[in-house]
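One chain of protein is taken out of this complex; the other chains stay put.
Each chain gets a letter, A and B, in the order it is written, and its residues are counted from 1.
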Amino acid sequence: MEEAVQQQPARTPAELMALAEALIFVADEPISTRLIAEVLGEDKGVIDAAIDELRREYAERGSGLQIREIAGGWQLATRTEFHEEIRTFLKTRPSAKLSIAALETLAVIAYKQPVTVPEILEIRGVQSASAIKTLLDKRLIVAKGRKETVGRPMMYGTSKEFLIQFGLKDLSELPSIEDFEDLVQ
Amino acid sequence: MEEAVQQQPARTPAELMALAEALIFVADEPISTRLIAEVLGEDKGVIDAAIDELRREYAERGSGLQIREIAGGWQLATRTEFHEEIRTFLKTRPSAKLSIAALETLAVIAYKQPVTVPEILEIRGVQSASAIKTLLDKRLIVAKGRKETVGRPMMYGTSKEFLIQFGLKDLSELPSIEDFEDLVQ
Partner (left out) sequence: MTQEPEQYSFDFHSETAEIVRDSEELKVKIGDFAGPLDLLLFLIRQEKANIFDIPIAKITDEYLNYIRLMKRLDIAVAADFLVMAAQLIEIKTKMLLPRDPLSQEEDESEDPRQELVDRLLEHEKFKTAAGMLYERSTLEQAVFTRGPIETDETNAEIDATVFDLLGVFQKILARHAEEVKMEIEREEISLSDMIRTLKDRIAAFGEVSLLVFFDEMQNRRELVTAFIAVLEIVKNGGVSLKQKGTFGDIILKSI
């Protein structure tokens, strides 16, 4: 790492611990002692000692987090004892993001409702069956009766949940093409 | 939240601190005291005290991290002093700043929200469409319904992302616009 920060007046052990802690925290995968040493322009031994001390400190104060060695690097993680509480928290989070396919289908339904599956196919140019299922599962769309044409296909429209999720009072609050065009010019 | 973890034999203050710490770490956006209390099936007051103590502890041991209040919740983040070393490691530069036009438009929206495009024009004296588009793209502002006047123009306001990016607990943390009057000669 050529860009190592210029060596300042020697860092104290406490500073080194804090720096190592911050780097382990921001790293998006386990970070090795060697890499930390390079980034800080310090000796590997010095960093080793800092991390040892840091781990001891985390353990001693009974932190909810631990510094663990994994895949040749250091990583900050929650302590295993808390998995139950953490799982409870994770469950409170709304479920996964919408796929592009689902988002596209939702857009067509929002702007063209009530609309049938063949009509959505016509507009999107792709089968949307699984996307429609996802949207129904997430209660973002609802069936709106059948269309009185051949085959009497089911029509779909957006739900109350859709309004809530997208922060709309009612459908008239959906931005129109005009609103958008105003902004692009 | 019905799924709150079954109340075990009362948790010690140290355990509560550790649990709050773990949850704040796991949450990928600021987590509120209320949500932590719900997940743990504890009183909000108890959690408040635990977080206070946790923040004090982080500050006292000179950790490389800090627990800070932002956008209505708690977040674990690095201490500002280390930004240079962290940037060296992440190989990032300070991210692209907003243009003056975008910043001014954002200021008008932040203080006048909900506000329409014509109202922004009145204050800024310039068309702000492209600035608004930029702010929408960066998710710093969101649509806030339509104004019940001629043309039902779209109203805009700041988002949660705005609070996070500008390090605000909530909108009331913005200095009052009247305070800026004294600075204007």
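In this section, a residue touches a chain if its C-beta (ideal position, glycine included) is under 8 Å from a C-beta of that chain, and two chains touch if they have at least 3 such contacts.
In this text, all values refer to a predicted model and were calculated from it rather than measured experimentally.
Undergrad: Specify the residue from the set B:Leu35, B:Ile51 or B:Val142 that touches the hidden chain.
TA: Of all options in B:Leu35, B:Ile51 or B:Val142, contact with the hidden chain holds for B:Val142.
Undergrad: Would you mind spotting which of B:Thr33, B:Gln75 or B:Thr134 touches the chain that isn't drawn?
TA: Within the whole complex, the residue contacting the unshown chain is B:Gln75.
Undergrad: I need the residue numbers on chain A that touch the omitted chain, in ascending order.
TA: Residues in contact with the chain left out: 22, 25-29, 76-77, 86, 90, 93-98, 100, 103-104, 106-108, 110-111, 123-125, 127, 138, 140, 165-168, 173-177, 179-180, 185.
Undergrad: Which parts of chain B are in contact with the chain that was left out?
TA: The list for chain B reads 25-26, 28, 68, 75-80, 83, 86, 90, 94-95, 97-98, 100-101, 103-104, 106-108, 110-111, 122-127, 136, 139, 142-143, 165-168, 175, 177, 180-181, 183-185.
Basically, only the chains that are shown with their structure count from here on.
Undergrad: Using CA atom averages as chain centres, what separation in Å is found between chain A and chain B?
TA: About 17 Å separates the centre of chain A from that of chain B.
Undergrad: Considering the complex alone, what residue numbers of chain A touch chain B?
TA: Spelled out, the residues of chain A in touch with chain B are 1, 3-5, 14, 17-23, 25-27, 35, 39-40, 57, 61-65, 76, 78-79, 82, 84-86, 88-92, 167-169, 172-173, 175, 179, 182-185.
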